[in-house]
Each structure stands twice: as structure tokens, then as C-alpha cells.
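A single protein chain has been removed from this complex, and every other one stays in its place.
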Amino acid sequence: MTHPVLEVHDLSVVFETFEGRYSALNSIDVTINESEVMGLVGESGCGKSTLALAVMGLLPRPHAKVPSGSITFRGKNLLSYTEKEMEQVRGTDISMIFQEPLTSLDPLFTIGDQLSETIQIKLQRAGGNAGWNSGKVKAEVVNWMKRVGLADPESAIERYPHEFSGGMRQRVMIAMALAAEPQLMLADEPTSALDVTTQVQILRLVKSLVSQVRASVLFISHDLAVVAQIADRVAVMYAGIIVEEASVNEIFENPLHPYTQALLSSFPKEKSIKKSRLEIIRGSVPNLTHIPPGCPFHPRCQLMKEGCSMARPELREISPGHKIACDRP
Amino acid sequence: MGVSIDRREITVILTILRRDRLSIFGIAVAAAFIATSTAVVILGSKLVPYDPTQVNMMLAFQAPSFQHLFGTDNLGRDIFSRCVIAAPIDAQIGFSIVGISVLIGTVLGSFSGYIGGKVDETFMRITDVFISVPTLVLAVVVAVALGPGVEHVIEANLVGWWPVYARLARAGALSLKESQFIEAAKVAGISRHKIILKHVLPNNISPILVYATLDIGNAILYASVLSYLGLGAQPPQAEWGRMVYDGQVYLVNAWWISIIPGVVIFAVALAFNLLGDALRDAFDPRYRK
Partner (left out) sequence: MSNTGLLRLEGIVTHFPAKGAMFYSESGALVTGTIIHAVDGVDLSLDRNTTLGIVGESGCGKTTLAKTILLLIKPTSGRLYFEGREITNLSYADLAKIRPNLQMIFQDPFSSLDPRMRAKDIIAEPLTVVTNDREKVKKRVLEVFEQVGLTADQLNRFPNEFSGGQRQRISIARALATKPKLVILDEPTSALDASIQAQILNLLLDIQEQYKVSYLFISHNVSVVRHMSDRIAVMYLGKVVEEGPVEDLMSKPKHPYTSALISSIPKPNPKARREMAEIRGETPSPINPPSGCRYHTRCPFATKLCSDKEPQLQELESAHLVACHYPLNA
């Protein structure tokens, strides 16, 4: 039986900037179940990072406004939480890892110190004040360093973030994100800045740790191929809406939305004739201050018809577990 | 680095400037100052209600009133008129000092920073010497050496003023040097000095512009101090700093003679500071988000 860990319903987020008002998310519905890795794919500006920030309560106020929607986690709407309540949730129940670990690791503290914080909180929660002491915390810290594959963990914990390579820092981030055994981990392009060979290591690591800890993951990436390696389900976003959602096999074997299909075919393939022309999607991603009316993809869509510019298609289930937002599949 | 100025950009900057009350104050006063100075240069004494040099012992020591907005001084001269007439002097001093410093400093600093190596090292040592001496002391020493007069005040201050801009420009040039578009220019075969003129200088201007605006306020302040000390504009020419000095003696009984010109100096200097601050925010990409 799958229980939802996170239910986003009808979520809209709007930004007011000096350059105008733009709609980053437009009535999004997405659900993540227990122990599930949900891949969120889309190009720049589609709103995927905004969704993660909204869940973490890290939207830049006052510019960001949430005119509608709810984010339900463990039965409660996160949007109604106060900042203090969100602080309790962050890092412990919901954690996050980013593309560039340098900015999320404090350069002034050793990685051991930073990991200890999270572990202390977890141990406190598990066993009350009597359940932990600094010896126990240190043991857990070293244990986690081992689990994420850092060589020589005992001395590693005494070092500072800048002393580690990108791949190593990412491992530390993963340790920090999972040590508190959260129910949900958000990963925003965690491997985009890494070499391909390091990426393989990190993806494998995330996949195995996440299932050990029994966390759900929202894995955000612009790279469909990366998502194919790690996700159970995939949601494809474009200009602030979800255009298709299905199991990972379905998305790649049977993509139904024109955008998903076009995206898949614009990759250079293994079997493609060398130097052949790639299929392209004409035009470019719209500026979010001027999203086309109706279906936001319609100006670039091969299947476009008259009705497409009038009403925004709803995300509907076309076959079990496979939803698309298109009136012309 | 480097925000290009085009119509859209100007609109954004103006919007930001409009929002903040302090910056509006800054713009208003700075604009009034510049407008007044220009008007005085063109129209001369016709602009003011009273002849600023007219001595009339009968009207001496009048407190501020409707007839004499700022009161009269020990010689019966209308202080308001004198303040207005004196405006262009400080405007000239402020803009000259900053303007010429920007020119010299930016060009020298950009070249030095871009070319690097021994040239840069030598240049840095030279600017070090100037920067390590407190600007005011340096200005006073030079002014005393040169003698009184407005031009000398400008020159005296210039000596200590340009190195700061040279440093700013050099820092900008150092970071610009690594930009990909500079590399692209090299790949295109553009000569070094052309690269500096066409690519480095124009992109170096924004931070310098902001600093320069802030700095005009300082320059005016320094000029006033020098005048206060007796260097600079000589009587009977009206000049704010000088007026502060002259009125000191009467501080207890006729405070307005000294204080009011002092407030004017303060207000103008503050205005440019606020304006510069607001401009800095306006150019800051993080602030705009």
C-alpha cells in the first residue's frame, strides 16, 4: 500500500520583481509516495527549483507570493507553518541537497561539526536527553562518513569543506541530508556540477542510502538521462506546469506529451548517424513574464490546434499511473 | 560586472531610486544644488533677493525672518543670498576634483591593472605612497604651499584624490582581464591598448560612477574645510566654509551666521552620499531580485 508522504495540490507561486510579475508555478498537483524517488525534469525556468523551495519554506519573501494551493506533509499544510515550525522540519523531517555543496556547507566549521548538529537532533528525538552523549554522536558521525564512502573518516571529520573535492563534498552533503533519517529528501541538481564518472558513484550512493533510510526523494534535474538512472516516477515540467507524469519506464518507453517526446528525441543517440541533424523543438522556452495563454507549450508544438491557445489543459490520467496535460495526445 | 545602460536599464534604476524616501531627498537636494549653481553662473546676482556683497551695518545681526530667510551677518549681508551665490564655487570644486580624479585614476588604473607585471607593481607602489598620507593633511599642505584661491583648492585635493580611483579601476581591470569576452577579443587579434579602451574602460565605469557620486559629497566637504581654514576662496567672495569660519565668533549671539552655512554644506554632502548609496543599490543585481 502506498502512502503519500508529500501531496502538493493546486500550488501556484508568483514572483514580483522590478522587471515585472511572473508566474513560476501555475496550479501544480504532484504526490510523492513512501520510499519513492520522484524525478522532476524540465529546462531552465520551468519552476522545478521553485517547487523545492516552496516545500522547504525557503521562497524569497516578500517577492514570492503563494496565491493558491497547499503542500501537505504528514497531514499538515506546510504553507501554514510559521518560520519556527519550519525550522523544526528542515534538516530533520525534510532535508535538501543542492548542486553546489560549497554554498551549503559552512566554510568555518569542520565537516564533523556540521554533521554532528544533525545527528544530535536525531538522537535527541529518538531517545530524549538521556539517549545521547558526545561519544555516541561522534561514533554516528564517523559511521555516516563511512557510509557515504569517504576514505579515512576519522581524520576526514576534522577537515574543512574547502579541503575536499566536489564529489567528496557532495557525499558530505548527502550524509548531512540523510543522517537525521528524514521522510523526504529534496535533491536539486545534485550531480549537475560533477564529472560523469563521479556522477555514477553519487547516483548509486543516493539510491542505496535512500532505500536503507526509507526516505522519499524529489530528484530535480534538467537531464532526463540522469533521472532515468534513479527515479521510480517522473514528472516533466514546462513553464510552470506539469505536462506529464508517469512511472520511469512509461515515460521513456511511451512518452505521450509532445514536449516530452520532443525532449527525448533532441538528445544525440547512441545509434544515431554521426553528424546527422537532431530533431529540434523550434522556438525557445518562454520568458516567464509572458507565458503563452492556454497551453504554454502550444507555440512550439507540432500538434498544435486552435483550441490549444484558449484553455490550459488539465493534468488527466490517461492510463493507470500515467497523466498528461494535453488535449491532443 | 558591467551593467549595460539602455532604456530598460534606466527605467529599472529610476524605479528603484523612486522607492526610497532617503534617495528621493538625495536626488532632490543634489538636483537643487546643481540647478542653483548653474543658474547663478548664468544669471549672477540677479537671481538673489539681495546683493551679496552689499554692506549695511543697519541690517546686521538680523535673525532669520521672512525678509531674510537665513538672517544677516555681521556686516548686514543677507546670508541666503550669499549662500546661493556661493553654490557654484563648491559645485565647481566638488565636480572638478571628482571629475578629474575619475579621469586620471580610471585610465591609469585600468592600464596598470590590465597590463600587470612590473608596470602594475610600480604603479601600485606609487599609489600606495599617496594613499598612506591622510588626504586632508595632504590637501592642506599642498594648499598652503600653493597659496589661496579656488583653483589651488582643487589642485591640492586632486593630489590625494585620484589614487583611490586608480585603485578601484585597477581592481576592476584585474577581474575583467579574466572575462571570456576579453579572451574573445584577444582571439580576434585586437591590440592590447584597443582592448583596454574598448572593452576594459567601458565595463569598469559602473562601480566607479557610483563611488564618484558618493564622493562629490566628500569633495565638497573637504573644500569647505580648506576654506574654513582660510585657504580657497577669499573674501569678499562668499563661500560656505569661509562663512562658517567668519561666523564662529558670533556663535553665541547670532548662531545663524555660522550654523546655517554649515547645515547647507552638510545637506549637500549628505544628498550626494544618499544618491550614491541609492545608485549602488540600483546597480546591485542581488538587490534587484
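By letter and in written order, the chains are A and B; residue numbering begins at 1 in each of them.
Here is the rule we use: a residue touches a chain if its C-beta (ideal position, glycine included) is under 8 Å from a C-beta of that chain, and two chains touch if they have at least 3 such contacts.
Quick caveat: nothing in here was measured; it's all calculated off a predicted structure.
The chain not shown here is in contact, across the full complex, with A, B. When the omitted chain is restored, the residue from A:30, A:119 or A:156 that touches it is A:156. Only one of A:43, A:93, A:113 or A:181 touches the absent chain when the whole complex is considered: A:43. The chain not shown here touches subunit A at positions 43-44, 150-152, 156, 159, 162-168, 195-201, 203-204, 222-226, 228-229, 231, 248-249, 252, 262-264, 266-270, 272, 274-275, 277-281, 284-285. For subunit B, the residues touching the chain absent from view are 2-4, 6, 8, 179-181, 183-192, 198-199, 202-203.
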